[in-house]
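With one protein chain removed, the remaining protein chains of the complex are shown where they sit.
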Amino acid sequence: MPVKGHVVVNETYCKGCELCVGACPQHVLGLDLDHITAKGYHPATLIADGCTGCGICGVMCPEAAITIYREKSGVVRITS
Amino acid sequence: MPVKGHVVVNETYCKGCELCVGACPQHVLGLDLDHITAKGYHPATLIADGCTGCGICGVMCPEAAITIYREKSGVVRITS
Amino acid sequence: MARELMKGNEAIAEAAVRAGVAAYFGYPITPQTELLEYMSHRMPELGRAFVQAESELAAINMVYGAACTGQRVMSSSSSPGVSLMMEGVSYIAGTELPVVLVDVMRGGPGLGNIAPAQGDYNQIVHGGGHGDYHSIVLAPSNVQEAVDYTVLAFDLAEKYRSVTVVLLDGMLGQMMEPCELPPMKPMKKEFEDWAVNAAGGRERRFLTSINLNPAMQEVTNFRMLDRWQQVEANEIRYKSYFMEDAKFAVVAYGSSGRISLSAVRAARAEGIPVGLIRPITVSPFPTEAIREAGKKLEGMLVVEMSAGQMLEDVLAATQYSVPTEFFARIGGVVPYPDEVLDAIRDLAKGPLTMEGHPRDRWLKRMAERI
Amino acid sequence: MARELMKGNEAIAEAAVRAGVAAYFGYPITPQTELLEYMSHRMPELGRAFVQAESELAAINMVYGAACTGQRVMSSSSSPGVSLMMEGVSYIAGTELPVVLVDVMRGGPGLGNIAPAQGDYNQIVHGGGHGDYHSIVLAPSNVQEAVDYTVLAFDLAEKYRSVTVVLLDGMLGQMMEPCELPPMKPMKKEFEDWAVNAAGGRERRFLTSINLNPAMQEVTNFRMLDRWQQVEANEIRYKSYFMEDAKFAVVAYGSSGRISLSAVRAARAEGIPVGLIRPITVSPFPTEAIREAGKKLEGMLVVEMSAGQMLEDVLAATQYSVPTEFFARIGGVVPYPDEVLDAIRDLAKGPLTMEGHPRDRWLKRMAERI
Amino acid sequence: MATMQTENDALVYARPESLTDVSTHYCPGCTHGIAHRLIAEVIDEMGIREKMIGVASVGCSVFAYNYFNFDFVQAPHGRAPAMATGVKRVLPDKMVITYQGDGDMASIGMAEIVHAATRGENITVFFINNTNYGMTGGQMAPTTLPGQKTTSSIHGRDVETQGYPIRAAELLSQLDGSSYVVRRALNDPKNVRLAKKAIRTALEVQARGLGFSMIEFLSICPTNWGMTPEASLKWLEEKMIPYYPLGDYKVHPAVAEIKI
Amino acid sequence: MATMQTENDALVYARPESLTDVSTHYCPGCTHGIAHRLIAEVIDEMGIREKMIGVASVGCSVFAYNYFNFDFVQAPHGRAPAMATGVKRVLPDKMVITYQGDGDMASIGMAEIVHAATRGENITVFFINNTNYGMTGGQMAPTTLPGQKTTSSIHGRDVETQGYPIRAAELLSQLDGSSYVVRRALNDPKNVRLAKKAIRTALEVQARGLGFSMIEFLSICPTNWGMTPEASLKWLEEKMIPYYPLGDYKVHPAVAEIKI
Amino acid sequence: MQNEILIAGFGGQGVLFAGQLLAYAAMDEGKQVTWIPSYGPEMRGGTANCTVIISDEEIGSPLVSHPQAVIAMNRPSLDKYEPMIKPGGVLIINTSMVDRKAVRKDIKVVEVDANAMSEKLGDKRMSNMVLLGALLGQLKVLPNEAIEKALRAHLPERHHKLLPKNYEALHEGARLQVIEI
Partner (left out) sequence: MQNEILIAGFGGQGVLFAGQLLAYAAMDEGKQVTWIPSYGPEMRGGTANCTVIISDEEIGSPLVSHPQAVIAMNRPSLDKYEPMIKPGGVLIINTSMVDRKAVRKDIKVVEVDANAMSEKLGDKRMSNMVLLGALLGQLKVLPNEAIEKALRAHLPERHHKLLPKNYEALHEGARLQVIEI
């Protein structure tokens, strides 16, 4: 059974650039089109299960808007 | 019998730097210590026979002060 | 001729093209960049020279070199970039070359901001470069004038072998207004006898700003001063509004000039007998005109988008004989006509004084206000 | 304390060292080079920072950076090099940093020559950089003053967070005179709360000259203007000679000031009741003092080694109420006392007039003469 | 990088402390943001936040001092290396960095960067190559590729009249004073990780007093390139990397010994 | 070179026409004079005197316009390449040269020379490297050798604090815009002849519109070095040449085809 | 007689073009006109606005503290500019992007669901035309024909097929009524 994780996108920073979306190997990220941030952007969000907490989205996010967690079971790997 | 030549040093330009003196393969150039130019320098001059008109002094003179001749017998060689 | 709606920056560029500018050298900087961008395609399209220089420092020296050939050349920039040109401008002045410069002023000092301001007045008018020299400085206040005075700048620069600056600010550079463009001038074919252009068949020529012998330098400087006296005699320009019966006058140039016009109209509507004198050549300054006008006035108001730089020239013009007040917004803040109107009302209301300095009174008022 | 015979340039360098300068950045240029050469061995010897920069442009920005840390820093140059510093000076002023600059003026404009001149007056006093700012400018006229005012410059720069310029010319820079040097000040240990020095254990700090919001920039500019009013109130300095009973006065600063002193003495010996007012702070200018003095005078003579730059400030000071004449040698020519004496005689002989501009009359006289 | 434990989850990644909690003014997807983030992460990891003094340049990153959570100054266009020299010479024990764009460093600031490098100034330069003048609206930069369209080369850069691009890393590596000069790209997770390693190395170089270090980051400018961020990354990979090869151009022997 | 016949003697060498008949202000033995002479000779030989426009820089050669018998302008310190660009862009058919010292070109003028080279400006730069600022009395230049004493490095240049010398030819050869970049020395007849050949090649490059050419001349400054001219030539050979190797650093293929 | 119109919204909503269209039309009608935008980096992401002044005599300031009319294309613009409108002036609100009503009672207010309307017309990029039409419906500064002429002259060729729809958009907007208070 694969490692499980999840991410939290901070709306004050996210600009909906989709760099994380394109980078996620699990394709579980997408923009929340029903929602607009104060700055007028559609923020990124988890749109499906299967996040492994691999941290790759965090590597690509220009706004450092993503916080990434992984279930204790999984080993904590630092993304650098 | 070696080629014969001679040089004429123009005093308005010569500053007695001796670069020609040091360069002359025949060692026939020297400064005229009995004579001072308007600018207060001892000018270079032929101090012995044996100038071949090789033109080397002219190659080193920073002031383009030297005119070089060679007897017709000798071939005219351009120093460059 | 057809009127076109153009941005000030682009109108100046096209006017220069039609005035026969052979080479443009510049560097991007807001709020002037459209001028460079326009030239970047317009000049090559006409087979003329355009170089986006590595810096304003390089640009002014490219201009210096090109000007030595006798061709019409120009550069443009905005405040910080203009500061980088000061050495070059001094050299060009010292070499007595015709060059046209455009300064689209922004808020300063330092990096400041990109909003409209007039804080470069002293730098441009009183010599920001080292040594004694004067530049002719034309200050348009609308796009049509920007076009007309750009063309004039080339003519004056050549006539007096002088650096000629078209001085405006971000407001005029960025706004669009209808304007008529002049016809396309043919390119210069005849060149002055000082032009260094390897024409051949003549004595060699050289151009330099060196005079290691001070006596020679002094002669050069006196020649330049003599020429400057001719400029002062022939080229002073300004525009008066409602001055015939005016008891009060506003003095303002460029953007603050047109803003003041709105205020003066409003004041007239209120019955205040106020007029406007708008210097067009801020260098040479319309000293005589202002002095003469001053004789019939009860009070003057100088309006700037800088902290009383032109004010000193106005006071000198009236020789401190007319009660004067000052109003300005600075650092990139553009005054609204209403603010100027208030200042006119205060002036008309009085009391008028000759004591102290108008700048100090203004600072006091602003301190209470802000 | 022992008197030493020193060149002006070296005396200024050693004075700065003793005033606790932590870093010097400069570039060679005649007639200032001895100052840089002196610092090149003196500063490292004391474990302080010295960099011969790649240019004056780099030097002023190294100064800018070092000044941000709150340390005492300086640069020095001469006219063309100073022009290259104009952008940096405007940034430093806009960032409200204390910096000491030395300008050893030479003949200009352009490359001109290396002889003594005072042609940078407007550039240094009225703002050669873009935007609204003021610099404190001290003008010594002998080596002792050069020492004293260099030390003072550092104190004033810090007190008012201002660019402070020591303005002299090649004559004073190159000549030797006896002088007393101050004791060695301990290096600065306490730093202002604006100093960017990564001290740790506090909120982060930053220094910048940007205010993209014009309203913020205006607030900054008003703060600077307010500080400048304090400078005007507290720091004006000048020296008067023979003014008690004077009917005439010469106004001159720096080298032309001391040359004028010789002429004034000679004139007194001839019985001409003339005095000398020598501004020491040319910015802020001793306006009040000159106005007051003017009230008792029949006429004034302004003497410069530039074409009437300070003249305008003197006329403004007297508000054109005193008949004034002007005399200058320019472009690197140093006037002899005899020439100034002649000008004083002419002034005393009269006729005195308020018509026209003193500069125009001077140009006319010189034209006849040269 | 800060790692902290929550109830039953392990924190894998969180915003670094060396960034302020201010939202940037950068356009969506602009990789200036990635460069900022990486620098902040490394500074956190090295624990030198309070020793840092940054020098912001003039360009889109002019407000860097608003985003980095340590001391900063702001330099005139192109003069950051000179300003950094001034700072470093009076505070040799602090860590001094400049953050410059390609117009800033490779055009107007060429003299200052070359001389800072040849002097071996012990500073670290972060150089963002996005092939144009972003802040002023996308004019040609010294790094603009041949044929690339910009607002001042609307028909595409013509090398005959507008010159050839400058390869800054190659150029600066020529100077004896430079100790660590490399080029990295911010176009995919792998390259971003390599970029971060380079930042760590560069700052270690400075910390050990080994002299001048510079990292050139190939970066995107979606706004002025007129592409989506995604498309921009692709353009960077396909057009920029071939012209600006990634790699280490100068690694002083002493630097080679640094193990991270 | 002008060659003319007299009665029974053949003229081997005479002062070139492209030099004015003015005595220079250079110190005795200063090789600025040799560089002047060689340039003048080549221009005579190519018969382009009346097509020449020279740009003098600020340094001991500031008065070059008094010595060269053709049109000249004089540039601010370090800006000769920019000024030459201005001249060349409006007069592309004329031959434009700059004559610059090492302080002028390699220090204050670094940005202008790098960008003239990268733009491939079709001009020729003559660069006199004499390891110091001659005109101002012998301060340290970017080219001053490590340990060399100057008036601003009286204990000898300390590379730790005063930086490393710049090798201009190597640096400029890095730029795609440069077509011909070489280093020569003026210390003996052989090298002087090679220097002259290089001048010919450089001017041919410009004449054929092949782009930017630059020749670095290792030159002496007896006055500020405090040596006799003879001793100075020796110092140049023993100290300078090892640090500044002679040779061709950039020869564009098109240039290689030029046969002289 | 002088009219001042301020148009404000997000960058990309066609704020500047709508203003220029007014300016071109005014010029072609032989009037004095000025158009001035907000400029510089603050445009990036943020809001854009432009002021157009149309007059019969030489125009002084191109900026005014109290414009006759305002088109507010988003909430920040409404908040910022509603208070500045001259008493008796006109306020056009793009309700598609604004979630509040006008508060001023001394001005004429027109609410326009511009996005919906323009999408109904088949192209949502035309919201700015609908809003412009609404303005001209209230502020009789220029005849609709003038705007149409300007559109023909200045809409990029490749979009000319959209001209009819744009005219419609203008008319639709012009037909809207001032809301009763």
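The letters A, B, C, D, E, F and G name the chains in turn, as written, and every chain counts its residues from 1.
Quick note on the criterion: contacts are C-beta pairs under 8 Å (C-beta built on N, C-alpha and C of every residue); 3 or more make two chains touch, one makes a residue touch a chain.
From a predicted model like this one, the values you see are computed outputs, not experimental measurements.
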Per the touch definition above, residue among F:V12, F:C27 or F:I97 touching the missing chain: F:C27
Sole contact to the chain not displayed, among D:G170, D:P214, D:G299 or D:G331: D:G170
Candidates D:I259, D:I330 or D:L363 - the one touching the absent chain: D:I259
For chain D, residues in touch with the removed chain: 3, 5, 30-31, 113-115, 170-171, 174-178, 258-263, 265, 334, 336-338
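Rule of thumb we're sticking to: only the chains that are shown with their structure count from here on.
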Pair with more cross-chain C-beta pairs in contact, given D-F and A-E: A-E
Label of the chain whose CA centroid is most distant from the centroid of chain B: G
Chain centre separation in whole Å, for chain G relative to chain F (CA means): 64
Centroid spacing, where centroids are CA-atom means, of chain B and chain C in whole angstrom: 61
For chain B, residues contacting two or more additional chains: none
For chain F, residues that touch 2 or more chains besides their own: 62, 74, 76, 107-108, 110-111, 114-115, 119, 142, 162
